[in-house]
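Every protein chain but one is kept in place in this view of the complex.
And now, chain A:
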Amino acid sequence: MSTKISFDGVGHTFPIRGSHDRLTALEDIDLDIADGEFAVLVGPSGCGKSTLLDLLAGLSAPSSGRILLNGEPVSGPGVDRGIVFQQYALLPWRTAQGNVEFGLEATGVPKRERAERAREYLELVDLAAFADRHPHELSGGMKQRVAIARSLAYDPDVLLMDEPFAALDAQTRESLQDELRRIWRRTGKTVVFITHGIDEAVYLGQRVAVLTSRPGRIKSIVEVDLDREAADDIRSTPEFAQHRHEIWSLLHDEVVRAQEQEKEAVSA
């Protein structure tokens, strides 16, 4: 399969307030993601996962290295990438339908087509019956489904997801994970999914890139080779447990180190 996204020696630093030094958030990231792949990035908190996603989204530019999308360097935001945020980012004054249409307005889809497309994608996330509801009338899971429909409706090549299910309860999270896999298989989008949940990473990803604590580097890439259709409850199979343990072991030291960094930061 052809390469869709390519991180080539990407590093990123932030200015530290009240100091001339800079904080290194990411260092020397090399990662290729294939067209149509479901890639998961997992790492301890503060390791720069979200920064990496912002760079890919073109919301900021890397301090070093480059990011290629379809072989072209990313030079800014664009509608070839759709983002799903942890906090949903729905416009509270618009209905579910209106929120999905918002993405279409931004991409210049003609008015008549918008309503139809929005309805179609609300159907895809099983929310057609709630098209005229405002976000405050929807549950957390429903809101995130609206946000996913919005990102898919304008048909981006790549779906960037920044811990999209972190704020949801366990049952809702699992059903949305299933739904996301179904949508991914149906649409064939390339998905870059960020999480700090190991189970989520194993369940969703074809490949899981494990990041180190700050500065974030790629520690290891784990291929998740699971036949997800084989078992009813894939999460309780020995294969799942094995992948889970592998990633857990890779992450464990990093999490300890990240917690020490946090303690230092607080006491400093």
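Simple rule for what comes next: a residue touches a chain if its C-beta (ideal position, glycine included) is under 8 Å from a C-beta of that chain, and two chains touch if they have at least 3 such contacts; residues count from 1.
In the analysis below, contacts and distances are computed from a predicted model.
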{"item": "Per UniProt record, name of the chain withheld from view [\"Multicomponent Na+:H+ antiporter subunit B\", \"ABC transporter permease\", \"5-oxoprolinase\" or \"NADH-quinone oxidoreductase subunit D\"]", "value": "\"ABC transporter permease\""}
{"item": "Touch criterion as defined above, residue of A:Ala106, A:Ala129, A:Ile221 or A:Ala265 at the omitted chain", "value": "A:Ala106"}
{"item": "Sole residue of A:Ile16, A:Ala89, A:Ala129 or A:Val256 that reaches the chain not shown, by the stated touch rule", "value": "A:Ala89"}
{"item": "Residues in chain A touching the chain absent from view", "value": "57-59, 76-79, 81, 83, 85, 87-89, 91-94, 102-103, 105-107, 134, 136"}
